[in-house]
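With one protein chain held back, the other chains of the complex are shown just where they sit.
The block that comes next holds chain A.
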Amino acid sequence: MNIVVLVKQVPDSGLARRLDAQYRVDRNGANNVMGELDEYAVEAALQLKEAHGGEVTVLTLGPGQATDTVRKTLAMGADKAVHVEDDAVGGSDALTTSAILAAVLGRIEWDLVIAGAESTDSGMGVMPHLVAARTGAPALTGARKIETDGASITVEHQRANGYDVLNANLPAIVSVWDTINTPRYPSLKGIMAAKRKPVETLTLADLGIDRAGADAAANEVVGAADRPARTAGRIVTDEGQGGAELAGFLAAEKFI
């Protein structure tokens, strides 16, 4: 079974992140890492490969430094990668990104595409559906469990109050939450092996796409501001009275 994993490099969500003057994610000052949910997508692909054979190809669209993320996925065990890198991509919106990813998917043989349920920078959570709409493949999103017999796929789609069991024939697109598995760390052997694994770099011209970037976007960011800090509250230290003071605060705020 040939699996493509969609992986996006994002600024580390544990550190301060900002937008640049063009309201784009500032990737220069940031510590860039693999999208946190995408690690679970890579792990899911590796587990399916281990059970069913085939190859895992990583697909990313991003600037030059996304190579680090590609290398990490190869070190985890992916077989090869396609990295779309083109200066004209900067400022693209999700619709354009999906068109580019779909164009690559049109060039390779795949049975299953696995993505993160949402990226940790834009956090839109729409890319798997956008790509599905463009490729015409069925989308089974928000999975907490995946099973396949090689011909069809069944997932548990996580909901707030339970889950739905979804089933479709392959080829299909799935996206995963962090409840699905525990991603592996690259081993030293994996890191060494990654250096010899093939990475194909493609430009928009290679894909026959001539509209991308901010000019092609269907939305525009018109302003950005830091969230006003919450005004500092009252912090007390418990010396035997803390619980009573807490209740007093709740009463003053009319919660009791």
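Heads up, the rule we're going with is that a residue touches a chain if its C-beta (ideal position, glycine included) is under 8 Å from a C-beta of that chain, and two chains touch if they have at least 3 such contacts; residues count from 1.
In this section, contacts and distances are computed from a predicted model.
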- Item | Name of the absent chain as recorded in UniProt (options "Nitrogen fixation protein NifU", "Electron transfer flavoprotein subunit alpha/FixB family protein", "2Fe-2S iron-sulfur cluster binding domain-containing protein" or "hydrogenase (acceptor)") | "Electron transfer flavoprotein subunit alpha/FixB family protein"
- Item | Option from A:80, A:129 or A:184 whose C-beta touches the chain left out | A:129
- Message: Tell me which of A:151, A:188 or A:256 is the one touching the absent chain.
- Response: A:256
- Message: Across the whole complex, list the residues on chain A that are touched by the chain not included here.
- Response: 13-14, 16-19, 23, 37, 93-95, 98, 117, 120-126, 129-130, 133-134, 136, 138-142, 154, 157, 159-169, 172, 177-179, 217-227, 230, 233-238, 240, 242-251, 253, 255-256
